[in-house]
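These notes are about the structure you will find just below.
The complex appears here without one of its protein chains, the remainder shown in place.
A and B label the chains in the order they appear, each numbered from 1.
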Amino acid sequence: MKPAPFTYHDPGTVDEAIALLGQHEDAKLLAGGQSLMPMLNMRFVVPDHVVDLNGVAGLAGITDAGDALEIGAMTRQRDLMRDAAVAAKAPIIPEALEFVGHFQTRNRGTIGGSLCHLDPAAEQPCLMAAYDAVLTVQGPDGTREVPFAEWPLAYMIPSIGPDELLTKVRVPNWAAGHGYGFAEYARRHGDFAIVSAAALLEVSGGTISRAAIAIGGADVRPIRLVEAEAALIGQAANAETFKAAGEMARKIDAISDAYVSSAYRQRLAATMVERALAKAGSRAGGSA
Amino acid sequence: MADTRDIEVTVNGERHTATVETRTSLGDFLRQGLGKTGTHMGCEHGVCGACTVLVDGEAVRSCLMLAVQANGHEITTIEGLAEADGTLSPLQEAFWENHGLQCGFCTPGMLTSLTAFLEENPDPSEREVREAISGNICRCTGYQGIVDAALSAAKTMREG
Partner (left out) sequence: MGVRYIGAEVQRMEDPRLITGHGRYVDDITMQGMLHAAFLRASQAHAKIRSIDTSRAAAMEGVHRVFTLADFAPEYRKPMNQLYPAPVIEQNKTQYPLAKDEVCYVGEAVAVVVADSRAIAEDALALIDVDYETLPAVVNIMTALEDGAPLAHADTSSNLMGRMRSKFGDIDDAFAKADHVFSADFMQHRGGCHSMETRGVIARDDPWGEGLSLWTSAQSPYLIRRALATWLDEPEERVRVIAPDVGGGFGPKAGFYPEEIVIPLVARALGRPVKWIEDRREHFVSTTTQRDQHWHLEVACTSEGKMLGLRGTVTHENGAYIPYGILLPNSSLMPLPGAYAIPAVDVGVDIVFTNTVPNSPVRGAGRPCGIYAVERMVQTVSRELGIPPEEVRRRNYVRPEQMPYETGATLRGGAPLVYDSGNYEALLDKALDLADFAGFKERQAAARKEGRYLGIGISSCIEDTGMGPYEGTTVRVESSGKVAVRTGAASQGQGHHTMIAMIVAENLGVSPEDILFESADTGKFPHGVGTIGSRVAANVGPSAFDAATKVREKALRLAAEVLEASEADLDIEDGVVRVNGAPDLSVTLGELAVKLSPASALRVPAGFDPLLEATSYDGSSGSPIACGSNVAEVEVDPGTGEVRVLRYSVAHDCGVMINPMIVHGQIVGGVIHGIGNALFERMIYDDQGQPLTTNYGEYLLPLASEMPRVDVTHMETPSPLNSLGVKGAGEGGTIPAAPAVVAAIENALEEFNVVIDYYPVGPQYLCELIDKGAAQAAE
């Protein structure tokens, strides 16, 4: 399984990369390669041009921007797992990344690559949905910001133009001591989740004051359980509450395919949401 | 006209220069370009792990990297794990002692992955070793001999 021939480019700056995208209509961006290379090898994609981002200056790195973390699109998943600021401010990220592929793939894979590839079962888009992360996209006419809710356009298609580049992701902080929990069911360690759930909670005096629940793998885009989140406010952070939230998750519209039925995805959604919330609840400071 | 680039890579401590077609994977370049056939291609879509090599010390699937991306980097393959005088690494010895291979096809990826893993995790539990090699498929051994070899090598290296 060898790729079809292409012309390879390795720009050194973001502007160069954008210029190349503008010049060449049929170009694919190469980030970590863990998703694109299999597709190239199998000839599922046959681009005329491949633009390698691995040499572009300034696209990788993690900055603590006070009220948020700013993560460069080319930041390796491995580095996200090892970073002290991420561990302190957004601990759900390293927790979830344990489920993402294997350490060999995390050595190359990037957060930007995952967010642009937008596999419905991928964990990183699910996290960004929970965070209402803001994505910065740069094109020939400058930069624009895309709230994550507006990022997935269709199945594996993000809202990014053919001559635009995702440069960074802004992950807003939750209060110190917030509860977090990531749960997924995959058949084997490292597999894409059949269904995953990310839960963030702020709890004070034993009651929930803020909640975000995102489900991955049930639809072409991560689903925020807005109703369940609202219902959690003011509730005790206990097992009963979390089970009820799980039951609300069972009602989502889940896709069906040749491998997995929608009913099973719904069942998993209920179980994963309950488990993610339970983890979040046990970690939240301020819980009873 | 094929799209080519000139690259310079250090493989197992030796510098090589070559002109490669840009679509050539790192794995194919090592095997065919440099004749180092120790690295094996088992699936070419990044799941089986047989093609794993170390790039600047980090374990990477060589079927998912282009040879041109290795320009200026240091690669270690299975052929580079033993000492120059042929002395096997503790991990290689442990594979031999613990029947950690049968057909040998997944073995290059197992050895490179575990070499990197044990460097960062000198005292792993069995569970941690199993998760570490969950990105490497073996159809012959059932993994037990490999796990035993990794734990044994870790012990030897801690005591050495």
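One rule holds for everything that comes next: a residue touches a chain if its C-beta (ideal position, glycine included) is under 8 Å from a C-beta of that chain, and two chains touch if they have at least 3 such contacts.
Only a predicted model underlies this, so the values are computations on that prediction, with no experimental measurement involved.
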Absent-chain contact - pick from A:Y8, A:Y131, A:Y185 or A:F242: A:Y185
Contact set of subunit B toward the excluded chain (per top definition): 21, 23-24, 31, 35-45, 47-48, 50, 77-79, 81-82, 88, 92, 95-97, 99, 101-108, 111, 126, 129-131, 133-134, 136-147
Hidden partner chain, residues of subunit A it touches: 1-5, 38, 42-43, 185, 187-192, 258-261, 264, 267-268, 271, 275
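Everything below uses one rule, namely that only the chains that are shown with their structure count from here on.
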Centroid spacing, where centroids are CA-atom means, of subunit A and subunit B in whole angstrom: 29
Residues on subunit B engaged by subunit A in the complex (per definition of touch): 2-3, 5, 21-23, 25, 28, 44-46, 49, 52, 55, 58-61, 63-66, 68-69, 113, 116-117, 131-132, 134-135
Residues on subunit A engaged by subunit B in the complex (per definition of touch): 1-8, 10, 30, 33-34, 37-38, 40-42, 50, 52, 54, 78, 101-105, 107-108, 188-190
